[in-house]
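Before anything else, here's the structure in question.
All protein chains but one are shown in place.
In this document, chain identifiers A and B correspond to the written order of the chains, with residue numbering beginning at 1 in each.
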Amino acid sequence: MSGEKHITYSYFPGCTLRNKAVELDRCARVSAEALGFTLEEVPDWQCCGGTYPLAKDEVATKLSSVRALASARDAGHSLVTICSACHNVIKQVNNDMRTDDSIVQKVNNYLKEDKISYHGETDVLHYLEVLRDVVGWDTVKAKVKKPLTGKKIGAYYGCLLLRPGKVMQMDDPENPKILEDFIRAVGAEPVTYSLRNECCGAYTIFEDKTIPAERSKKILADAEEHGADMLVTACPLCRYNLIKNKGDSKLNVVYFTELLAEAIC
Amino acid sequence: MLESELAKIKDEILSVSGVNPRKCMCCGKCSGTCPSYDAMEYHPHEFVHMVETGDIEPLLTTKSLYTCLSCFACIERCPRQVEPAKLVEAVRMVVERQRGPQHLEAENVPGLIDGDMPQQAVVSAFRKYRK
Partner (left out) sequence: MQRIGVFVCHCGTNIAGTVDVKAVAEALGKENGVVYSTDYTYMCSASGQQLISEAIKEKNLTGVVVCSCSPRMHENTFRKCAERSGINPYMLEIANIREQDSWICKDMPTATAKAVALGKAAVAKVTLNAPLTAGETPVTKRALVIGGGIAGIQTALDIAEAGFPVDIVETKPTIGGKMAQLDKTFPTLDCAACILTPRMVECGQHENIRILSYSEVTQVKGFVGNFTVTIKRKARYVDETKCTGCGECTEKCPQKKVPNEFNMNLDNRHAIYIPFAQAVPKVATIDPDYCMKLKDGKCGVCSIVCQAKAIDYTAKDTFIEEKYGAVVVATGYNPIDLSKYNEFAYAESRDVVSSLEFERLMNAAGPTGGTLLRPSDGKHPKTIVFVQCVGSRCSADAEKGHEYCSKICCMYTAKHAILTRDHYPDTECYVFYIDVRTPGKNFDEFYRRAVEQYGVHYIKGMVGKVTPQADGTLDVQGSDLIMDKQVHIKADMVVLAASIEADKTARPLATMLTASMDTNDFFTEAHPKLRPVESPTAGVYLSGCCQGPKDIPDTVAQASAAASKVIGLLVKDKLKNNPCVAESNEDMCNGCSQCENVCPYGAITYIQKDFRGPNRTTVTRRVAQVNPAVCQGCGACTVTCPSGAMDLKGFTNKEIMAEVDAICR
C-alpha cells in the first residue's frame, strides 16, 4: 500500500479504550491516518464482554459481537480491533458464526427482532495485521520520522492475541514474529523471551491477587533478563497487571500504538 | 449426592462443553503447561479424568473453578484436542446455573478495584464468575 488507495475499516474500540486506555485508542487513530487508512467507529457498539464464553450453549453473550460484525458487513468493511481481549472475543464469535450451525441459528433467531441476519461474512483484523498485511512493514518504516534507535523492546503478546491458533490465525502461537517485526519497523531492536505468549493472570485479580502478581513477576523477570528496556502490549489488562506488580523490575510497559505514534507523527 | 444426580450433571457438563474426555491419552501436557497450576486445587488433567470417571462432586466446590485463567494454553497445546479449559468452564457454569451467581458480589467490587484498573478486568471477572 503506497498511498494510492485509502482504505476505511469499521472499528470496534471496546469499553476500555474509551476510558482507562484512551491513549491506546488515540494513538491508533492518529497513526492510522498517517499510514493511509481510516478507522470508522461502529455506531452503537456494545461491550464485547471481555472474555469469550467457552460453553456451547452460550448465545446471549455473543450477541454484542455479532451486532458489531453485522454493522461492519453492512458498511462494506472489515472490522478492526485493537484491544487483545475484544479481538479474541469477536474473532472467536465470528468463527462460530462461520462454522457452528446451531449457534448461527440461535443467534439469528435472537437478532430477528433487530432485523439482523449474519453468517460470518465479515473479516476480523487486528490493527497489527493491517500494518503487516495491508500497509506493509516497509511502508511503516518509510514513514518513521523519529526511529526508536537503540531501544531494546520486548513484545508482550499475552495469551489472547494468538490463541487458539486455529481460530486467531494471526501468527505462529508458539513462535510469533508480528510484534517483533513491528518493533524493527519503528527502528528499535526486539528482544525475544519465552514468556511473551504466556498469561499475565488476567481477571483473577478479583479472585486471588497473588496469581497475577506471580505471573507478572515471572514475565517481567524473563524479559529483563534477556535485555529488554521496555515492553509493548496491545491489552489494557496485561499492561495493568504488569505495571501493578512491577516490584523491583525497571521495565516500563507501553501500548504498541503509543510507540507507533511516537515514531511516525 | 445421588449417583443419578451426578450422572445428570456429568451429561450436562459434557453437552455444555462439547468436550469428549475419552480422547485424552493421559499425557499431562495440559497440567504441564498450565500457568495457574499452583493456584489450582484440581488441575486440567484431573478435570478431564474426573469428569470421565464421574467423580464430579469434588469439582463442584473447588476454588480451581475460579483460578483458571482461560488463557487457552491447555487448549492450544493438548496433542489430542481435548480442550480441558472448556470442561473447567462447563463445571463452573453448571454450578453457577444451579445455585445462582454467588461468587463475586457487586458490593465487594469497589474494595477490589483501584483508579487504574481497566473496565475490561471487571467485565471479564463478572462474566467468568457470575454466569
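As a working rule, a contact is a pair of C-beta atoms (placed from the backbone, for glycine too) under 8 Å apart; a residue touches a chain by one contact, two chains touch by 3 or more.
Because the structure is a prediction, the values reported are computed rather than measured.
Engineer: Among B:Val16, B:Leu65 or B:Cys78, which residue is in contact with the omitted chain in the full complex?
Structural biologist: Touching the chain that is not displayed is residue B:Cys78.
Engineer: Can you work out which residue in A:Glu33, A:Asp74, A:Asp114 or A:Glu225 touches the chain that's missing from view?
Structural biologist: Among A:Glu33, A:Asp74, A:Asp114 or A:Glu225, only A:Glu225 touches the chain that is not shown.
Engineer: Of the residues listed, B:Ser31, B:Ser70 or B:Ser124, which one is in contact with the missing chain?
Structural biologist: B:Ser31
Engineer: So which bits of subunit A touch the chain we can't see?
Structural biologist: 166, 172, 174-175, 192-195, 198, 222, 225-226
Engineer: For subunit B, which residues reach the chain that was dropped from this view?
Structural biologist: That gives, for subunit B, the contact residues 23, 25-34, 37-38, 43, 45-46, 73, 77-81.
We take it that only the chains that are shown with their structure count from here on.
Engineer: Rounded to a whole Å, what is the gap between the Cα centroids of subunit A and subunit B?
Structural biologist: Here subunit A and subunit B have centroids separated by 25 Å.
Engineer: Which stretch or stretches of subunit B touch subunit A in the complex?
Structural biologist: 15-18, 35-36, 38-39, 63, 66-67, 69-73, 75-76, 85-86, 89-90, 93, 104, 109, 112, 116-125, 127-129, 131
Engineer: Which part of subunit A faces subunit B closely enough to touch in the complex?
Structural biologist: Where subunit A meets subunit B, its residues are 14-16, 19-21, 47, 49-58, 61, 83, 85, 159-160, 163-165, 173, 198-199, 201-208, 210-211, 214-215, 235-237, 240, 243-244.
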